[in-house]
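Notes follow the structure.
Let's look at chain A:
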Amino acid sequence: MNSPSNTATQVLIIGGGATGTALARDLALRGVDCILVEQDDINAGASGRNHGLLHSGARYVAGDRQVAMECRAEGAILKRVAAQTIQDTGGYFVAVQGDDERYIADFPALCARAGIAARAVDVAAARALEPALSERTIAVFEVPDASIDPFRFSLETMAHARSLGARLMRRTRVVGFELEGRRIRAVRLQSLSGGEDLRIEAAQIVNAAGAWARELALLAGAPIEMTYSKGTLLVTHTRLAERALTRLRLPADADILMPGGTVSIVGTTSTPVDALDDVQPTTAEADLIVAEAARMLPALATMRYIRAFAGVRPLVGAAGVADGRAISRGYALLDHEDQGLDNFATITGGKLTTCRLMAERAADLVCRRLGVTRPCLTATTPLPVAAECAWTEPGRSPRVWMRSHARDDTLLCECELVPGRAVDAIYDALRAAGDTPTLTEIGLRSRIGKGACQGAFCAPRTVAHLYQRGDFHAGRGLAEILDFFGERWRGQRAVLWGEQLAQAELMEALHCGLFGEELRGDDLRAQASRDAGTPGAPDDAPTNEVSS
Partner candidate 1 sequence: MTGVRQARCDVAVIGAGMAGMAAALFAVERGLSCIQVGNSGGLLFASGLLDLLGVQPVADGRLWQSPYEALAALAREEPDHPLARVDARSIRSAFERFVAALGGAGLRYVSLGERNRKVLTSIGTIKTTFGVPLSMVAGVDALETRPPCLLVDFRGLREFSAVQIAATLGERWPGLRHERIEFPGCEALPELYAAHLARALEAGETRARAIALVKPLLGEARAVGFPAVLGLARSSEVHAAFEAGLGVPVFEIPTMPTSVPGLRLSGALEAVMSARGVRRHHQATVRGLAFDGGGGTATLDLEGISGGERVSARAVVLATGRFSGRGLVADREGVRESILGLPVLQPDSREAWHQRDFLDPSGHGINRAGLRVDDAWRPLGADGRPAWPRLYAVGSILARQDWMRSKCGSGLAIATSWAAIEQVARELRAAAAG
Partner candidate 2 sequence: MKYALFLGCKIPAQLPAYELSTRAVLGHLGVTLVDLEFDCCGYPVRDVSRDGFALAAARNLALAERAGLDLLTPCSCCFGTLRHAIRFLGEDAALRARVTQALAAEGLAWSGKSEVEHLLSVLAQKLGIDAIAAAVRAPSAGLRVAAQYGCHALRPSDVTGIDNAMAPTLFETLISVTGATPVDWPRRLDCCGDPLHQANTALSERMTQAKIADALESGAEAICSACPHCHLRFDAVQADSADPSIRTLLYTQLLGLAMRLPAKSLGL
């Protein structure tokens, strides 16, 4: 392999999830130079595949008071310093007929012991405020749960870190570690976007790769004990509730419904998995979620679902435990010194709610090793708003667009009313950071493709818009559309019945029936990974055409 270009930094962070980005910001705030490498994109893993629930901790009062109290404290901090990413919906814990009476009875005391404010709410009053609640509801408690936008949170965290000098390398995968005694001298990386390979020398390396932490540690020769638990969630077509609704029982399947701005997210499941590649929601999981969650919210049985997604929870230190939920949701910080590595650490597990704390602890370790004495500032420093990151917020773009729009600022997405200017802002920001933005990346940073049509109409419009701007050339647009659909589809097939199936049929009628994309799929994808500059795409006389 050709000799890669060298770079050096104080700390190399591996993994661009909530923890990794939080760590980058923490270190940057302490004045430590760092690079964050991510094989895919920000929050591509579990950080972007969850309810977006900012836990009050009440969910864990019985199982793990430690975690419950961490959640309580961290939730309060994030509401303070990252308010723009949080909607303080409040939450209800709801028991229905048949739920464990003893648990219901103990719940207030358990919350009190964890210092979590839980107030009993009259069932009728609760149903008046949340009409979707089952008439078989028997008990309701109000807790300070809230809704957080994980994408905006991590994007703005990373944006802040970069403004402080931290570097981000997306679509860059770690392929090897160069060991030297008890130290890792350098890390070898491979660019997945056609860029050149890299070699980074870092004083400290932090493994924040979430579920991928195990492979990575193994690669570094410091195996860790970790199991994977797959969690699937469904996205409803319309928003069903105003508050975070959690089933009042020991954590089990499908007992949280989260109002995610304009939609609701319901889940999750918990099934052990061994492999990380191609983790997709299954129809069985979707069925299980609908059936179970409908006991708390009957409307879910007839609701139209537009999407399903699955994430993998890394569970540290409990190989062979059957039920993922039995394992602590606490995080793990491993210094690997007993495995003979002095400048390598792994931070994994935990929750979105506690990611700041995890980053703080990891940063403390790294700084101690570096001899940096500056204290952690993330608990007090407000997270600056980054304009180009705000487009992930559901229901925001309609307002922005209705407030004012230039004649040329048309809506590219009708379902969620996303204007062209959103795409422009995101594209230009990524461009400025030296990236070649893809449609999928734009989707991750906006509501494009997140609505009812799941991209069938907005993807072609967005691509047309980018051609018009002169950003796309040759056959790139088509390739981007196909990649985008590939990504969207993974989230769709599990919920395709009823109205959403009709929607999907229309999508296929358009993109296969009329555009014939399936006939050109392969060579386009091949070409997409080639330089986007060369012309390609459909030819007029396909080699496989039969002519008489």
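The rule we apply is simple: a contact is a pair of C-beta atoms (placed from the backbone, for glycine too) under 8 Å apart; a residue touches a chain by one contact, two chains touch by 3 or more; residues count from 1.
Here is how the candidates were picked: all candidates are chains of the complex that A comes from, given by their letters.
All of these numbers come straight from a predicted model, not from anything done at the bench.
Asks: Using the touch rule from the top, find which candidate among 1 or 2 meets chain A in this complex.
Replies: 1
Asks: Which part of chain A faces candidate 1 closely enough to touch in the complex?
Replies: Touching candidate 1: residues 278, 280, 282-284, 286-287, 290, 405-412, 457, 460-461, 463-465, 467-468, 472-475, 477-478, 481-482, 485-486, 488-490, 492-493, 496-498, 501-506, 508-510, 512-521, 535-540, 542, 544-548 of chain A.
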